[in-house]
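A protein chain is absent from this complex, but the other protein chains hold their places.
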Amino acid sequence: MTKVLIMNKNTEQGVLEFLKFLLENKKVKGVFSLKKIDKKGAVAYSLITNPKDLEDAVPFYPLMPVNAGNLLSRFTLNGPPKEPIAAVVKPCELRGFIELIKREQGSLENLLIISSTCGGVYPTKLEIDGTVEKNLSKYWDAVKKGQILNDIRPACKSCEEFTPYVTDITVDILGKNDLDKQCIMFLNTKKGEEIVKSIKADFSDNKIDGSKLDNIREKRGIEKKKLFEEIEKKMNGIDGLIQIFGKCISCHGCSKVCPICYCILCEFESSDSEYGPSNYETELRKRPGLRVPPGTLYYHLGRLTHMGISCVACGACDDVCPVDIPVSMIFKKVGESVQKMFDYIPGKNIEEEIPLITYKKDEFTEFEG
Amino acid sequence: MKKDEEFMPKILAFLCNWCSYAGADLAGTSRLKYPPSILPIRVMCSSRVDPIFVIRAYLSGIDGVIVAGCHPGDCHYQEGNYYTRRRFAMLKKVFEETGLEKDRLLLSWVSASEGQKYAKVATEFTGKIKGLGENSTKNKVFL
Partner (left out) sequence: MSKFKGAVITAKSGTEKTIIDMLEKTIDKGVFDAIIIPMRVPAGDSFAYVLIKDKSLLNDASVLPPTMFVQGAKAVSSVTRLGKGKTKIAAVMRPCEVRATIELAKLGQVDLENMTIISMDCPGVLPSSDFLKDPEKNIKLFNEAAKKLDDTIMRPVCQICNKSSMVSGDIHIGTLGAKKDAFFFISNSEKGEKVANKLGINLKDNIDSWQTKVKTISEEKHEKRKKAHKELKTKVGGIDNLVETFSHCINCHNCMRVCPVCICRLCYFDSDKVKHPADDYLERTESKGSMRFLPDTTLFQMGRMMHMSISCVSCGACEDACSMSIPVAQIFSMIADETQALFDYVSGRRLDESIPIVAYKEEELHEVEDAND
């Protein structure tokens, strides 16, 4: 049972009122949320310190221009803020942030984390031509019913981890029929309970509707199976990989937007991975020719082994790819299978060590030759 | 395609300095016979082996890769080989998921006194690789 805050108004309005309450009563110094940043309605994450600016905040807008895990990491990289900040982020962004914290790339200190059950986001290219804005009511209709929309990110369609972990407050959104009339916020931690004292709202004790969410999880699982089957057909050995990554231009955008890929100098951009004249002479003795710049498959397979263990399957890589390679499905499929080996869900438990930096004395003996 | 009898595989073996490299050395000084397929690379500990070393070798056309270290519990650096085992398990899983030939990878524990084991592992693995044939990445252009 968790303490629950109830407001009898539209969920987003309720949350905005709550954020306003926090700013006006100096419970937090700032708010981190999605916001309409210009007259044309471009949406981006923003820091907000003036309560009046909350008018343009759209905390649950179905868009993820950047994985907020990256942003929270950058915000706290050189230490936590002196005063509390409230941050509204999506579950996979939060999981990405937790994985980054495990790698000493940020901290939860002085952050009030607010998240929600998530209906998914649209690919960023649909924001540019205004499609997202036009489809908003259709989106919220589907979210209320717990249905999977056709044109959201494939990573979202197949996401079974749509309930956030490690939050101070979870907003009930997915599958909630009366989203327009009622705002329900689950106060999961002492911090969450403390901070809402003196707000004008009702309180009760409740727990999140497990069966409703299980139902949705099942539907997403079916979608995942379908998408995994498609990608499995393509990933059939070296020739399959050559087909999938044939159009890759080695821009490394996928790595740059990935919350887990935090290395300042990536191995695959370092001099270690550069080919010199003797490398080319060796290669040309073996093969009739070599694609240049070299190392496309090396980069992708290498990245799978380096970050697959922590992939939160947010889908940011898909959106940034200039040649539409289904990176997120590939990394989700391989990532999940690696994570399953260790019963690991990235970003779920901040105390749980990344499986590759820990061990048991007796395990995986089946892999020994 | 070379015939099996003519095909001498190229197998990269990452051998840890304190155990498996010494074991390989012992095989040599004991004049134990094993196929000339092994290209040894000495590392201080098997946990030095980054999966990307294996991937790079595999994509460059190497027919097989062995990662050899001390027996679990005997690592010169106490814990290294435990990490190696996890990392290797993960690497094999990645190969499996992407359809690459995971059977071309082998993890083996060879101690400094196990010259015979080294020769046995080398011989058996070479035979296995011969059965798999040449690694087709050898002549791919669009890697």
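Labels A and B are assigned to the chains in the order they are written; within every chain, residues are numbered from 1.
Simple rule for what comes next: contacts are C-beta pairs under 8 Å (C-beta built on N, C-alpha and C of every residue); 3 or more make two chains touch, one makes a residue touch a chain.
Treat the numbers as computed from the prediction; the structure is a model and nothing was measured.
Taking the complete complex into account, the chain left out of view touches A, B. Per the touch definition above, the residue from A:L108, A:I148, A:V196 or A:V320 contacting the chain not shown is A:V320.
Per the touch definition above, the residue from A:S137, A:N150, A:S278 or A:T365 contacting the chain not shown is A:S278. Across the entire complex, the residue among A:L71, A:A86, A:C118 or A:I260 in touch with the chain not shown is A:L71.
Across A:G192, A:P294, A:P326 or A:P346, the residue that sits in touch with the chain not pictured is A:P294. Contacts to the hidden chain, counted on chain A, fall at residues 29-30, 32, 35, 37-40, 42, 44-50, 52-53, 56, 65-66, 71, 74-83, 85, 124-125, 127-128, 239, 242-244, 246-247, 249-253, 256-257, 264-265, 269-270, 274-278, 280-281, 284, 287-294, 319-324.
By the touch rule set out above, chain B reaches the unshown chain at residues 141-142.
In this text, only the chains that are shown with their structure count from here on.
Residue ranges of chain B in contact with chain A, taken from their complex: 51-52, 55-56, 59-61, 66, 72-73, 79, 82-83, 85-94, 96-101, 106-109, 121, 125, 136-143. Taken together, the chain A residues at the contact with chain B in this complex read 235-238, 240-242, 246, 267, 283, 286-291, 294-298, 301-302, 304-306, 308-309, 333-334, 337-338, 341-342, 355-357, 359-364, 367-369.
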